[in-house]
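Once you've had a glance at the structure underneath, I'll fire off some questions.
A protein chain is absent from this complex, but the other protein chains hold their places.
Moving on, here comes subunit A:
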Amino acid sequence: LSADNLRALRLCGDDDVISDDAFNALIPDACSVILGGEADHPGGKICASVDQRALMEVFTGVMCLLLEAGKLDIDEDQLNLLLDDCNFSSSKKESFVSVFNENRSKIREHLGNIGIQLPTLVDVKWRLDYNLKNSSLHKVNELKYTISLKENSSNEPVEFHCSKEELQDLVSKLREACKALERASQV
């Protein structure tokens, strides 16, 4: 955690600035903002009497701690040690740890979606045609597959033709990949 974050957390630990009740009201709002929600007045009415600048600093510090704890998948002991360093009262420590444990997997899921993503294949469609003739060639008489691969981005689907043999080749390579996946998952 950065020096700014630690300072904010020590401020949070100071019972004169943030009371236990104020903290209990603040922490669910911090969680909901992380998970995509909004909080215009963090901590609601209980925190209205707290100095607003200090409140904002503390709110940010609490959110950063929640995120870092989620990112590193910190265990309870380590978390308690850190909160002790910031002079958190036992009630505040308990409150933080329980809210964090409750939301740990949701926070981690949310963090997992941030990152480098290639467009992901989500669907495949196929069509089988029997080509009789075209403007350049009569008597073609060939079976042809058209495959369309859809991605989860706004890109156009990837489309291509293949003959029966080419499709057999494609399917056998996909089966190989599936087998490798199965073997890896059994290890």
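Everything below uses one rule, namely that a contact is a pair of C-beta atoms (placed from the backbone, for glycine too) under 8 Å apart; a residue touches a chain by one contact, two chains touch by 3 or more; residues count from 1.
Here, contacts and distances are computed from a predicted model.
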Legend entry - Protein name as given in UniProt for the chain not displayed, "Trafficking protein particle complex subunit 6B", "COMM domain-containing protein 2", "Ribosomal RNA-processing protein 42" or "Aspartate--tRNA ligase, cytoplasmic": "COMM domain-containing protein 2"
Legend entry - Touching residue (missing chain; options A:20, A:94 or A:166): A:166
Inset, instruction - Mind listing the subunit A residues that contact the chain we can't see here? - result: 70-73, 108, 111-112, 114-124, 126, 128, 130, 132, 134-141, 143, 145-147, 149, 151, 158-162, 164, 166-171, 173-178, 180-181, 184-185
